[in-house]
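Every protein chain but one is kept in place in this view of the complex.
What follows is subunit A.
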Amino acid sequence: MTNWRRFWLCLVLALPMLAEMTLMLWHVMLPFSREYSLIATTLIMLIAAKPYIVSAWAAFKRHLANMNTLVAVGTSITYLYSVFAYFTGRAVYFESAAFVLIFVLLGDAMEEKMHANAEAALSKLLDLQAKEAEVKRNGEFIKIPLAEVVPGDMIKVRPGEKVPVDGKVLEGQSTINEAMVTGESMPVKKQPGDSVIGATVNGAGMLLMEAEKVGKDTMLSQIMDVVKKAQNSRAPIQKLTDQISNYFVPIVLILSIATFTVWYLISSDPVQAMLFAVSVVVIACPCALGLATPTALLVGSSRSARLGVLIKDGEVLEKAAKVDALVFDKTGTLTEGHPQVVNQVGDSDALLLAASLEASSEHPLASAIVDQAQKAKLSLLPVANFAAVEGQGVKGLIDGQEVRVGKDEFAGNRIFAKQGEALAKEAKTVVYVQKAGETIGLLALQDPPKAEAKSVIQQLKERKIKTVMLTGDNSAVANAIGQALGLDQVIAGVLPQEKAEVIEELKKTGTVAFAGDGINDAPALATADIGIAMGTGTDVAKEAGGIVLVKNDLKGVLRALDVAKKTFQRIKLNLFWALIYNLIGIPIAAGVLVGVGISLSPELAGLAMALSSVSVVTSSLMLNWVKIAGQAS
């Protein structure tokens, strides 16, 4: 029988007793009420108390005691005394035993239900998957169940359909809504060569894709695994409850014995003393303490997963809640990771001419110039007699005129020199464009900071977190970016293998988080108190670092810190509430406040106990609605 069924059955059995208690207020007595409560409570004891008593006895034999012990002891004493009282013509307290059990059952049933709700958030992720895929087999596209898709399959994704597995676009163009996996709310453009993630939703275009990862290897499955592990992991703060839980129940039993003794000595009324002692046993709630951390972790980690932030375990979460300094890798983390044309000075033809020449060059900066021309939708011109001049630039004939693109001394002149120098001071690479012996303009290139970088740094500062940039680049470039973004400290010229040492040094001053590329920066990620791997691929589980951002977006860093902080605050709040509840509830139940007219009957104590564990779970569920950076709720 489920706890819900037990609860309803017992409630129905107890209703006449409830009516009796209410009518007593008007001094109305129901006939045979003593007989009914004996029979009904005996049935309730068999239905509801038996499992607790059986479990408590089995635990007792093993020198253990828990919640079940308290319920079993409290209700058995009340019931057995009432049976004795019934046959000796004394006042009976059957309703106390009955209602304590009903409330305990209600608490258990509600808590189970809410636990299931919190877990459901995770399984919702799995529901996102497509059920079947349209795969090319023997030259024809046929629909097959998702489980039969293998890597290498060619899959057709129609407009509005879900991408079935992880893979690469072969043909077609479309936008894809990746919000469910990356937390990014804007649809992402996809064209041949781009990777797509299973369970994301295709927009208006038709796509032909190649399956690369299926089943357990897909990003979604990996996310599920990481989140599940995190939810069941333990946070260091739980050591506190571990220690308390070992002593809690035996101490409550001792307090109850003491309560009985003291009340008996004061009042000489064993029945009154027994009711106080039973209230103490019943109100104590070790459950609330035990539930405080796991339920918050459960809700916090699935909330963050939906935001594209994977926190690997409770320990990481607890540390991330107290970060003092955040160290960023530069290239690819704070910046886009590849140079772009950021300034253009002079004749507007300069870009077209430069791009036409550079299209034949293999220099890393060349592709940035060509990309820029393509973005501006310029059609490149034919070039004759192309030549690369080592260390200087490139030259060639366009429309019969010599065009040079390169350094100051190769293609520059005095008119643009001043502007060029100013741009160079900002750590940009300046390229001059010369046509028929005359300099017509210049282009400045830089690996630009990400669009969101400045506001993220600003918000970190508002959170009183020190921001540091760690890079292998030279200090001129590093400082220029550092200044533009407003970083607190720039550490430049650091070799990859030295990064971990620098982090070690920084750790002496506080808790250090490092955000960087999951593969190249693995040692630094592992050394930092909290490693934040910026998403680079679909292998989220393999990424080093305790936190993985599914999307390479700096706002994820803020979200990660926010989720960690809010979850940890919630854990502390839950623990505080659970402790305070017991610390206040037990003395009241023991009758300490009888002098001022406050006392609790066993059934009210039972209700309080049930509500306390339900309130802790509710508090954890509230994490689903707290404000996280860049996300209203």
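The working rule: a contact is a pair of C-beta atoms (placed from the backbone, for glycine too) under 8 Å apart; a residue touches a chain by one contact, two chains touch by 3 or more; residues count from 1.
Methods note: contacts and distances are computed from a predicted model.
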Legend entry - Protein name as given in UniProt for the chain not displayed, "Cupredoxin-like domain", "ABC-2 type transport system permease protein", "Cysteine desufuration protein SufE" or "ABC transporter ATP-binding protein": "Cupredoxin-like domain"
Legend entry - Option touching the unshown chain, where A:N202, A:Q238, A:T527 or A:S599 are the choices: A:Q238
Inset, instruction - With the full complex in mind, choose from A:P145, A:P192, A:P250 or A:P364 the residue touching the hidden chain. - result: A:P250
Inset, instruction - Among A:F260, A:F328 or A:Y432, choose the residue that contacts the chain missing from this document, as touch is defined above. - result: A:F260
Legend entry - Of A:W57, A:F87, A:F141 or A:W625, the one touching the omitted chain in the full complex: A:W57
Inset, instruction - Determine and list the subunit A residues touching the chain excluded from the picture. - result: 1, 3, 51-52, 54-68, 108-109, 111-112, 115, 225, 228-229, 231-234, 238, 241-242, 245, 247, 249-250, 253-254, 257-258, 260-261, 264-265, 268, 286-287, 290-291, 294
